[in-house]
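One structure follows; several queries about it will come next.
Right, chain A next:
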Amino acid sequence: MYWNYVLIGYVVVFGGLGLYAVSLLRRGRNLAEQVEPDRRRFLD
Partner candidate 1 sequence: MRVRSELLADAWLVASKDLRIERSSRVVASQVLPFGLIVLILFGFGISPDRRVVEADRTVLEQVAPGLFWLTVFLASLLALGRSFAIESADGSLEALRLTGLDPGGVFLGKSLAVAAELLVLEALLGAGALLLYGAPLGHPFLLMVVVVAATASIAAAGTLYSALASGSRVRDTLVPVLVLPALAPALLGATLATEAALFGPPSDGWPWAGLLGAFAVLYFGAGMLSFGLMLEET
Partner candidate 2 sequence: MSPPTSTGPAATPTGSKLTRVLGSLSLAFLAIFLLFGLMLSPPEVSQREAVRLFYIHVPSAVIALYLAFGLTAVGSVVYLRKRSTFWDLLAWSAAEIGVLFCAFTLVTGMLWGRPTWGVFWKWDPRLTSTAISFVLFIGYLAVRQLDLTPEARSSRAAVLGIIGFLNTIVVRFSVSWWQSLHQGTTLNPVDTQMDGLHLLSFFLGFATLALVFSWLLVHRFRVAWLAHQAGEAGLDRALAERRAEATGRTV
């Protein structure tokens, strides 16, 4: 019974981090296309 809670916790945390990371990358790519290359500071 302990293991159920442990596994749910790990899936929520690392799954949540993964989803958030993917959404950040997507948003970043979409936005980068809208911005002129000379305005894209902080990208390197």
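Here is how the candidates were picked: all candidates are chains of the complex that A comes from, given by their letters.
Please note the rule applied: a residue touches a chain if its C-beta (ideal position, glycine included) is under 8 Å from a C-beta of that chain, and two chains touch if they have at least 3 such contacts; residues count from 1.
Remember, it's a predicted structure, so these values are computed and weren't measured experimentally.
Here chain A touches just one chain among 1 or 2 in this complex, the one numbered 2.
Residues of chain A that touch candidate 2 in their complex: 1-3, 5-6, 8-10, 12-22, 24-25, 27-29, 31-36, 39-44.
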